[in-house]
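A single protein chain has been omitted from the complex, and every remaining protein chain is retained in its original position.
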Amino acid sequence: MNPLTQSLISGLMSGAVYALLAVGLVLAFHTTRVVNLAHGESFAIGGLVAATLADAGLPAYVFAPVAIAASVLFLLAVERFLLRPRRSWPIGNLILVTLAAAFLTRGVLQLAMGVDPLSFPRMFTGAPFRIAGGVLPPQGLALIVIGVTTAVAVTLFLLFTPLGRKLRAVAENPDAAELLGVNVDRARSLAFGIAGALGGLSAVLLVPLVSVDYQAGLGMTLRGFIAAALGGMAPATVILAGLGLGLSEALVTNYAGALAQDPIVFIALIAVAVWQSRKIAFGGTGRA
Amino acid sequence: MSRALSIGVAAVTAVLLGVAWLGWIPGVTSSTITATALRALALMGLNLIFGVVGMLAFGQAAFMALPAYFAGIMDRMGVPLLIALPLALTMVVLLARAVAEVLVRLPGVYLAVGTLGFGMVVEGLARAFPSWTGGASGLVFEHGRNFGTNVWCAIAVVSLAFGVGCYVWYVRGAVWRRLRAIRHDELAASVLGIDVHREKAKIFTIGSAYSAVGGLLLFHYVGVLIPEDAGVVRSLEQIGTLLLGGAGFLVGPIVGAFLVDWFFVISGYAARYELVIYGATFLLVVMYAPQGVSGLLLRPWKRLAGDKAEKAPVVEIRHSVAAVSSDSRVSGRPCLLLHNVTQSFGGVHALVDISLDVKAGEVFTLVGPNGAGKTTLFNIVSGVLRPTSGRTLLDGVDITDLPVHRRAALIGRSFQTPRLVPELSVLANVVLRVDQLSPKLSEQARQAIALEQLRMFELENLSYLSVAEVGLGQRKLIDIARAAVGNPPIVLLDEPAVGLTSAELMHLSEMIRKLKRQGCAVVIVEHNIEFVSNIADRGIVLDSGREIARGTVRDIMAEESVKAAYFGALS
Partner (left out) sequence: MKIMKFAILTLLAASTGAAHAADPFVVGIVAPTTGSLTTVGLRQLSAVQWWEKKVNAAGGIVGRPVLVVHCNDEGSPEKSASCVRDLISKGSVILLNASVTGPIRAAMPLLQNGPVMVTPSPNIVPSPASYVFQTSPSDVDLTKSIASFLKQNKLDRLAMLASTDASGEVGVASAAEVFPKEGIKYDLARIDLRANDASIQLANIVKPEVKVVFSNYSGGGAAAVVKSYNNLSLAQPLIVSYANISDAFINVIKNDLPTRLLGTGLKAVAPEMLDDPARRKHVEDFMASYKEMTKDNVDMLTLLGLTLADTADAVLRNVKDPRDAASVRTYLETNPVPSIQMLRWSKDRHVGMTADDVSVLEYKKGKWVKADPVQ
């Protein structure tokens, strides 16, 4: 085995997960200005629902769509019942509402699904691919390909379709968008729905390779948030940021060891945050 | 919140602590009080940084853990405790100062990322060097065992009381107003003359010092420190605790720490429903009591007490008004000069080669359709933007490179939508400006000057109302009166007449004339042509960042190109 090739493969796998989570966070951020801290719960819900249904003997073509649907419903509910009635609230308070939603979801999942970690069978099985001394299981390939393709597709949709442009108009100025005939509520529902689908999809793709439990949500939110922040919360760059983060973590682990990972990666993160915000003054209101 | 009220609540808390200590509250013992008091002390730092100033600091747990790590490492090296503790604190405060220098400039979410990253780095380093830090198994502190439970309880409560005392002494009057102004609107705060970055760095350092003292004592009391104690999860928990207690309130950290600890002690009886109850409580608090439990408790009290505390008797010190007024100026002397100013954002030119001369004692107007570059020009004059090329001169001095807050004494600016701090009274909003112009005067003198300013503009009857109780038109007049405090050579008014009733319009005209008589150069952006024609002397017409006409108001209003560009755009 070649450790370098294996690092690149492993880095792409976790990078694809980072990218999927980050795109979901960015979608919500761009329509509501809210960093949705309950985003990772869509991963936990998707993973736990899929695992429970798989344990009940249902096949993948049943449990995967149902799990994704559960994630979609969850984030739609967060938008509809928690955020929409509080549109006029300061952003900071809304972020805290999503944090509270995450805490409550965690508690409910503990009661409903138990505390033990769960997993379910892979959808993509068969002999692993061997590339230049590295090994990639079919499920890992699916994770990279489906993950990155979906993230890119959502980005293209945002940038180049009339509906995507409407979503972004909502982000820039909700009142103006409303005047231009965009239904802001519907746009936000759509954004949260897609974000939920991405969260559920990442669970369906990743969980067979690891495990999921009731408290997985906040950790996943944190991963997505780090990638999203690295990418400046912009839809196209967060995918690169996610992949870059995954690859750099893998390479640091390979060359410097797992203990060096956090200090090195997070010092880089601080440097990027400082560099990215060098021109923004006054809490982002510099162009007043 | 007024100081008297804070002290009152602190006293009630002290009594409650006493009651708790006697064992009258189920689940509370002197050892829980020790932990609660030390955590509350550390939380007071987060309260300053996040609750009062509004900085999203996601790494305060690291500032609690760091001094304990430093002290523990020094202890292993044989440094005596009495040297190690103060040295560890000093090191952390210096480190916080350095971190603040880098991070407080970051806006909102980026500050969150930066501080979160800092916490992760500290956690990671603590894990990576077990021979120094004890690693993941934890660093053990032996010295704490030398004190009994009651000694620790006394240390904790005295430290907390000392922390509260310092807070009450420091965060009041001008400091409180300044911090709330920054929290509400950083741009408006800097235009008033507040050095926003310096203030934020200072608060970040002071807040981290609170976290450091609290953490240092807490971990010596607990006896073990593990890397997770420095990490992001603990920092998030702290934010949750603070919100529950009431962010921004003096007693918020104490109430929050007590409730969480108490919940923790009694939650054994909730068994597996614990997380659901915690989540539901937290959700209810953020949705229905965003001011936390302190806010809920203080609301009826506040209603009873009114805001009497703020109506402290104001000593009349009329002569001190002169102390902030600049020398009386000779009308007609050139005051503001712009030389060939160009501003571009990326490839877009917002202003192209604009030159201006505004004389003392005249009203100068900027005319043009939306997007003409008027607000950009205001931003350049007030220092919010640095022009791509060209110079700005004031009274013959080049101020192009002077930061916003340092030119605030020379330039008063009102905004299109008035940017007053909503939770302060009208008077306090004006005092906020006096605070910056004459920081050396006593609180009473500054209040007197602010009152005098409101009186001069016939707004004194609004002085003790809260901003929310005042109509939009009146808020705009207050904003202008505030901008004019100290009689600055230049006053910039951004669409002052929009949204005013006809009575308020007359009031506004009178105010502007008064400014003119006092020798201020008034620069005004306004769409109300009738109003502008009546009040302004000269002006310049801008379209897409370029000058298309200039001269007396009568002349420029007659220009065909102006009619086309300006009235065309309006209709």
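So that you can tell them apart, the chains are marked A and B in the order they are listed, and the count of residues begins at 1 in each.
Definition applied: a residue touches a chain if its C-beta (ideal position, glycine included) is under 8 Å from a C-beta of that chain, and two chains touch if they have at least 3 such contacts.
Nothing here was measured: the structure is a model prediction, and the numbers come from that model.
Only one of B:Ile73, B:Met91 or B:Ala136 touches the absent chain when the whole complex is considered: B:Ala136. Contact with the undisplayed chain is limited, among B:Asp185, B:Asp229 or B:Asp494, to B:Asp229. The chain not displayed touches chain A at residues 1-3, 6-7, 9-10, 13-14, 17, 110, 115-122, 127-128, 134-137, 140, 206, 208-211, 213, 215, 219, 223, 250, 253-254, 257-259, 261-262. Across the interface with the omitted chain, chain B contributes residues 23, 26-27, 29, 31-32, 35, 127, 130, 135-138, 140, 142, 144-145, 149, 218, 221-226, 228-229, 261, 264-265, 267-268, 271-272, 274-275.
Just so it is clear, only the chains that are shown with their structure count from here on.
In this assembly, the C-alpha centroid of chain A lies 33 Å from the C-alpha centroid of chain B. Listed in rising order, the residues of chain A touching chain B in the complex are 35, 82, 86, 89, 92-93, 96-97, 99-101, 103-108, 110-111, 218, 222, 225-226, 229, 233, 259-263, 266-267, 269-270, 273-274, 276-277, 280-286, 288.
Residues 54, 56, 102-103, 105-110, 112-114, 116-118, 120-121, 123-125, 127-128, 185-187, 190, 196, 232-233, 236, 240, 243, 272-280, 282-283, 285-287, 290, 375, 379, 384-385, 415 of chain B touch chain A in their complex.
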